[in-house]
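The complex appears here without one of its protein chains, the remainder shown in place.
Moving on to chain A:
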Amino acid sequence: MSLHDQDDPALRAAQEERLRAVWKPPQGLFLRWTDTNNNRVGVWYVLTAFGFMLFAGVLALIMRTQLAVPDNELVSANSFNQLFTLHGSMMMFLFAVPMFEAVSIILLPQLLGARDLPFPRLSAFGYWSFLIGGVFVSGSIFFNAAPDGGWFMYPPLTTRTDLSGLGADIWMLGLSFIEVSSVAAAVELIVGVLKCRPPGMRLNLMPLYAWYILVVAVMILFAFPPLIAGDILFEMERLLDWSFFDANRGGDPLLWQHLFWIFGHPEVYIIFLPSIALFAMLVPTFANRHLLGYPWIVLAAVGTAFLSFGLWVHHMFTTGLPKISLAFFSAASEAVAIPTGVQIFVFIATLWAGRVTWSTPLLYATGSLAIFVIGGLTGVMVAVAPFDWQAHDSYFIVAHLHYVLIGGTLMPLFAGLYYYWPLITGKKLSDRLGRVAFWMLFAGANLTFFPMHLSGLMGMPRRVFTYPAELGLGGLNLLSTAGAYLFAAGVAVICVDLCLSPRRSKAQRNPWNAGTLEWLAHPDDEDWGIRSVPLIESRYPIWDQPDFVRKVDEGRFFLPDAEEGRRETIVTTALDARPLAVIRLGTPSVKPMLTAIALGGVFIFTTYHLYWAALVCGVATLACTLWWLWTGTAEIPEKPCKPVGHGIELPLYLSGPAAPGWWAMFITMMADATAFSGLVFGYFFFWTRHADFPPADMANGPGMMWPMIALIAGLVGWLATIAARNIHARGGVARARVLLACGIVLSIAGAGAGLAGPWMSGLDPQVHSYPAIVWTLAIWTSAHAGVAAIMQSYALARSLAGKMDPHHDADLRNVSVYMHFYALTAIVTYATIGLFPEVA
C-alpha cells in the first residue's frame, strides 16, 4: 500500500478496527489474567514489585524501631535476624531487579516503536514465576520460618542443618526460582533490543534507555548464573549432605563467597545502571536539547559493566587475602568510579548546555544524584582495603550501601514514576504532593543514613539486634530511627498521590514535550502499541523528524494494518536495523501461567522435601513447556511474505541467526554455560586449596573409560544433529530424521555413561568435596544430555508432524545451537573429571 492510500480516512478507520480486534485483551474474571500484552503484564509486574518494596520497607521500620534505643527488647534476636535477612533479600531479588525488568517490559516496545516484545508469553511466564516465588519467600515470615542467615547466606552457618532451619531452603529454592524468571526476562529484553527496533534505528540512534537495558540484561545473563551454580551446590549440601562448604570434609566456605559475590557485585550495577538510564531519558527532555556525549555515556555504561565483574573480591577484603589480591581489587574497585564520573558529568554538561525546565521528575533526579554521589564517594573510601578493614561489616557499610541504593535505585525510580506516569496512565501526578514527598524522602534518607557513618566508625557492627548503652550509640541510632519514619512518611505521600490519580483528568499527549519515541503514546491509548512502525532517522524523532507524530498516527509508516488478524511486529537486523521480517507474536494464553505454577511446585515441594510431588511438578513443567512450544512457536505461515507499506514485502518466517528464537536460544545457552563455568570454577578452586586433589584414597576419580565413552557419545550425537540440520536444509528430510534418531540414542547413551563413571568407581559425595564436585559436574552434563535427547525428539516430532520442512527449519536450527553448547559442556566436564586427575 502506498502513502497515498493512507490519505483515506475510511481505510484508516478499517485498519484501526482490525488492529483493535486483534489486540483486544481477553475478558472475564479469570481469562483477563492470561493476558500477555506488555502494557498489562508490565503494569502487574511493576505493582507487584512495588508491593514487595513496601513490605520490605515495613520490615526495615520494625528493625529501626528495635534499634531506636540500646538494650531494647521489642523484637527477639530470632525475629530480628529474619527481618534483616528478608529486608535485604526482598529489596534485591523482589524489588530492585524485577522492577528494572518490569519497567523495561512496559517501556521497551514503546521506545522501539514495536507493537510488543518478541516473546510476550515469556514475559507473562516471568511475571507469574516472580509472583509465586516472591509470595513464597516473603510470606515465610508470617510462619516464623523466614530465612535468617543474612541476604548473603554464608555457609557453614546456613548449610549446617543443625544451625539453620527451613528458612535457608526457602531462600535458596524460592529465590532460585526468581533468578530463573530474571534470566528469562533478560533473554526477552536482549532479543527485544537487538531484533525488534524500528527500521532505520541503527545501534547509534537507539534511545539510551534501550542501550542500558541491553547492557544490564547482558550483565544479568552473566551475573545470575554463578549464583544459580552456588545455589545448586548449597542445596546439594543441605538436602543430600554433600560436602562443598564443610572444611572438615575438604570443602571451603569461601567458595560460596566467591560465587555469591561474582553475582553480588555486578548486581549492584544491575540495579543502578537502569536508574542512570532513566536520567538519560529525562535529562534531555528537561534540558530541552539532545544529550551531550551520547557515545561517551554508552561507552561508560559498557565499561561499568565490564569492570563490575572484576571487583567482587572487595566484599572479601577481610577474609585474609594476599596483598597482591588486595591491591588488584582495590584498584579495580576504585576504577569503576571513572565511568560513573563520566555518566554524571554527561548529565551536568547537558543541563549546562541546555535551557532547563524545572519539574518534579528533575527534582527527584537531582536529589538522587546528590545522595548517590555521597554513596559513591564512601564507596571509593571502602574500596581502599585498609579503610575497609575497619568499615567492613559495620554500620558505615549500611550507610554506604543505602546511599548508593536510595540515590542509585529508589529515588531515580520515583523520578521515573513522576516522569512516566502520564505515559502509562495518561494522567500526571501531583506536583505539589510530589515535592512534599521529595523533601520528606530526601531529609529522611539523610537523617537515617548519615549518622550511620559515625555509628559504624564508632564500632557498631552490622546485623546486631541490640547494642549496649555503654557504647554511647543511643543518640545516633535514635536519629536514624526518626529519619526512617520520616522516609516512610514520604513514601506514604507518594502512595496517596498514586491513589488519587484515577480521579484526576487526563493530561495532554507528551506532557513534558520530550523528543523520544515512547512519547508517541496517547492518553487514550489503544492496546496495539504503535499505530504504524516508523522509519527512524534521529535519536529524538519527535523533535527532529518533520510531521513525525502525524505520520505515525495516520499509519503512514510500516505495518499499519492487521489484514490476517494476527498480532505482528517487525524484526530488523541487529546492527543497522534493516527490516528482515514480520513475526507473529504470541497471543494471550494460559500456558505461561500453568508452566510457572508447575515450575513453582518443583521448587516449593523440594523445600519441604516432598520429592515425589516435586517430580510430578517437574514432569508437568516439561509437559507444559512442550505444549507451549508445540502450539505457539515456529509456526509455518499461510503465505511466505506480506506487504508492510511503501512497497516493501517482508517474509513471515525466519530461521537461524536472523530469527529472534535463535537469538533467545543462544542467549539462554550463554547463561547456561556461565552457570556451568561456576561449577567448573568450584572444581579448580578446590584443587588450589588441596595439595592432593583428588585425595589419595580416590586418586583414580571416576576413571577414564566412562567419561571418555560419554564424551564420544556426546560429540558424535552433536555431529549427527549438525549433519541432520545441513542435510535437512538441502532437502534430505528422511536422512535427517534418521540422523536425529541416532542423535537421540547417542544423547541417552552419553547421559548414562556420564553417570556411570562416578557410580562404577564408587565415589561417595558425602565424604569429601572431590567426589561431590565430580558427581555434580557429571549430573549437570548428563542432565544436559537428557535435555538434548528431548530437544532432538522434539525436532524429529515436528518434522514427522509436518510442522518443519526444509524451508521452515527454525526448530532444528535452534536445537543445533543447544547441541553446540552441550558438546562444549561435555568436553569441559569429561576432560576435567576424566583427564585432569592424570595430569594434576
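Simple rule for what comes next: a contact is a pair of C-beta atoms (placed from the backbone, for glycine too) under 8 Å apart; a residue touches a chain by one contact, two chains touch by 3 or more; residues count from 1.
Keep in mind that, in the parts below, contacts and distances are computed from a predicted model.
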Complex member absent from the view - protein name from UniProt, among "DNA-binding protein", "Cytochrome aa3 subunit 2", "Nitrate reductase subunit beta" or "GntR family transcriptional regulator": "Cytochrome aa3 subunit 2"
Sole residue of A:Pro198, A:Pro451 or A:Gly490 that reaches the chain not shown, by the stated touch rule: A:Pro451
Per the touch definition above, residue among A:Gly28, A:Gly320 or A:Pro546 touching the missing chain: A:Gly320
Among A:Ile170, A:Met236, A:Leu273 or A:Leu292, residue touching the chain not depicted: A:Leu292
Listed residues A:Val41, A:Ala168, A:Leu254 or A:Leu650, member touching the removed chain: A:Leu254
From A:Phe234, A:Tyr467, A:Phe558 or A:Tyr794, residue that would touch the chain that is not displayed: A:Tyr467
Option touching the unshown chain, where A:Asn39, A:Gln110, A:Thr285 or A:Thr350 are the choices: A:Thr350
On chain A, residues whose C-beta touches the chain left out of the figure: 76-78, 81, 149-150, 154, 156-157, 160, 163, 247-248, 251-254, 288-289, 292-293, 296, 318-320, 323, 326-327, 330-331, 334-335, 337-338, 341-346, 348-356, 358, 366, 369-370, 373-374, 377-378, 380-381, 384-390, 392-394, 451, 454, 457-459, 461-468, 470-476, 479
